[in-house]
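The complex appears here without one of its protein chains, the remainder shown in place.
After this line comes chain A, so read on.
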Amino acid sequence: MVAKKGGNRGVVGEDAEEELKRDRLQAILLADSFATKFRPITLERPKVLLPLVNVPMIDYTLAWLESAGVEEVFVFCCAHSKQVIDYLKNSKWFGQPNFSVSTIESHNSMSAGDALRLIYERHVISGDFILVTGDTVSNMPLTLALKEHKERRRKDNNAVMTIVITQSKPSSITNQSRLGMEELFMAIDPDTKQLLYYEDKANDLKGTISLDKGLLMDKTSISLHNDKQDCYIDICSPEVLSLFTDNFDYQHLRRHFVKGLLVDDIMGYKIFTHEIHSSYAARIDNYRGYDTISKDIIQRWTYPLVPDVQFFGNCATKLERRGMYRASEVGLSRSAQIGPFTVIGNGTSIGSNTEISDSVVGEGCIIGSNVSIEGCYIWNNVTIEDGCKLKHAIVCDGVIMKSGAGLEPGVVLSFKVVVGQQFTVPAYSKVSLLQQPVKQDSDEELEYADNSRGVIGIPSNSNTPEKLNQQFSTKLSDSHRQTVSEVGNGGVGFIWSLGEGGHEEEWRHSVAPIPADRLVEISKTATDELEISNRDGNVLPPSGELEPDSVDNDSDEDIRDDYAYFEKEVEATFLRAVHENVTEDHVILEVNSLRLSYNLTSTDCASALFYSMMKLALDTPHDTPGELVKNFATAITKWQKLLKYYLTSIDEEIEVILKFEEMCLESTKEYSPLFVQVLHLLYDKDVIQEEAILNWAAEKEEADESDKLFLKQAEKFIQWLNEASEEED
């Protein structure tokens, strides 16, 4: 009730119009992660129905939404939609007072984008809504976030989305967060909390991230974070749905939608962040996240969504000493040792001298004697015979482990697998009754790889393991046609070959903690890499990229840096034009686009182009200064049109002269004795008008003596010009 009252309070004080407009608070729950991280388990059961501390994940999400004051939830089901709908029908979620749950079924949605487009077509969302996935565990109150969102909306109609973030520092060694997700870089405006930059694939960038320079121009300050975690809880305005429909290529919520909005400055849509501090919010993305969040739940961070509170439909469990949760009917042998932070489900029996620690054991399991279980997640109706050893593994429903079998860290046993006697399943292997699907084209977007999910479903009863085995063996050689399967004598199941990342990456996302030697190894390679990058430190980063630390620099320096980059780019463009005979029009186009992207003026273009030409002349082989001038003359003759394009007024011409002067002083000293000759040449070629030179001279009259070096050189020339103009008069 507390949260509900709070929810109403959030609205009180807003004007009556708003009150009228606001009807029920709605939420969209995507009961499909559109990913394959939980394979092979998710081939048989949708991810949202996988038990998390003996309660299906979707119950956590729904219970939280209900307590946070959401009144209407649309559950979008895609993969295994029938299972999800059946589950919800049999649960008590339908027919709750003040909390309506309805399902939207789809068979051909392949991404979150598709799902939202479908929901948009249904016209069920009437106002601001919460967008979550069915694997979210949270106890955060939505009141404050909603209020902030609504207030922003009233001031600025373009604030379409608020994403919830929380603090979580990624490990410095593995560069992944505690939930097993990759390091996330976000730039946030510290005053308005506006999200300016979002990069969750930072590992690909090899330690550099690039920020749009425009951000630094508009904002007085930006804070760049790598210690935040995205909770994947979004408060969205209805526009979000129509945006997905308008941009039919948006698939992923973050990779496409958020980044798309951040880059697109035409529509001006803004995304804001809401940081939570004490309350808990996390999404289960991979096996490591599953492990971490399970432990958080057992440690009660998610209160009241903890095992001993019957927040929904879960059976009565009591919290006993040392953080051990035990359901009411557990057959526990006297000599069994149940360690701390362990959950034992209803109807489970445990034999003598069995040791269990840091584990979750589901309902109706039969665990023999002398079994050791450490850090495992054992689901329902699992049989573990005497003398088995399990370490950091996930064991799904109906698995049978024959006596003496063992699981090394990181193993996942999918439904109804049988592990043979005395067989030890090697570390990080995934065992399933279903064969590993033929490897799809390795599209980087994992979420597309899963097209066939909806069709696969559960194997029908006729498709017994034996039959599958047969298919498997016929496909392969006859040598496999034996009773000894891949998982030991009398075992049933296929060991999947390792996924895309290969064995190297398997440890990152498994339930098992990262072995210490592995950590040492990584930190060693990391320091090596660092040394290499330090050695390469002098080389300028590729165009358009900024070292993250340069964000702290003064904006003045930034602009200068920008100009340097710009000059380089223009030079490269120009050289390409020279060598590949690109027409002037195209060069102008390219330079113009560069100018826009660096936000510079056409004056800068002129001086940059001039610089490039000088450089070109300088780089052409020459012996005497005379030859150099000749080189320059040919270059300028050829490209004067291009230069002229940017020299629209006297000011720009003066700028070019100043640039030339600067070059003579600094970068290309070869030109300094030739100053007058070049100037004359420019005058002759009509690149620079007489007036500009005279203005430059007049301007320089007042400068310091040291600056007058070139003025003195050009004295005669200027005098001549003056006389010539007088004569004309």
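One rule holds in what follows: a residue touches a chain if its C-beta (ideal position, glycine included) is under 8 Å from a C-beta of that chain, and two chains touch if they have at least 3 such contacts; residues count from 1.
In the analysis below, contacts and distances are computed from a predicted model.
**Student:** For the chain that's not shown, choose its UniProt protein name out of "Origin recognition complex subunit 2", "DNA replication complex GINS protein PSF1", "Translation initiation factor eIF2B subunit beta" or "Dynactin subunit 4".
**Tutor:** Per the UniProt record, that chain is "Translation initiation factor eIF2B subunit beta".
**Student:** Of the residues A:Pro40, A:Gly113, A:Gly180 or A:Gly387, which one touches the chain left out of the display?
**Tutor:** A:Gly180
**Student:** Determine which one of A:Glu72, A:Asp291 or A:Glu385 touches the chain that has been left out.
**Tutor:** The missing chain is touched by A:Asp291.
**Student:** Using the touch definition from the top, which of A:Tyr280, A:Trp379, A:Tyr565 or A:Tyr598 touches the missing chain?
**Tutor:** Selected residue, touching the omitted chain: A:Tyr280.
**Student:** In the whole complex, not just what's shown, which of A:Arg24, A:Arg255, A:Arg300 or A:Lys708 touches the removed chain?
**Tutor:** Residue touching the absent chain, from the options given: A:Arg300.
**Student:** Touch as defined at the start, partner being the missing chain; which of A:Met161, A:Val425, A:Ala512 or A:Ile636 qualifies?
**Tutor:** Going through A:Met161, A:Val425, A:Ala512 or A:Ile636 one by one, A:Ala512 is the residue touching the chain not shown.
**Student:** To test your reading of the contact rule: which positions on chain A touch the chain that is missing from view?
**Tutor:** Residue positions of chain A that touch the missing chain: 1-3, 63, 67, 96-97, 139, 166-169, 171, 174, 176, 178, 180, 229, 275-280, 288, 291-292, 295-296, 299-304, 308-311, 316, 318-323, 328, 341, 357-358, 375, 392, 512-514, 516, 519.
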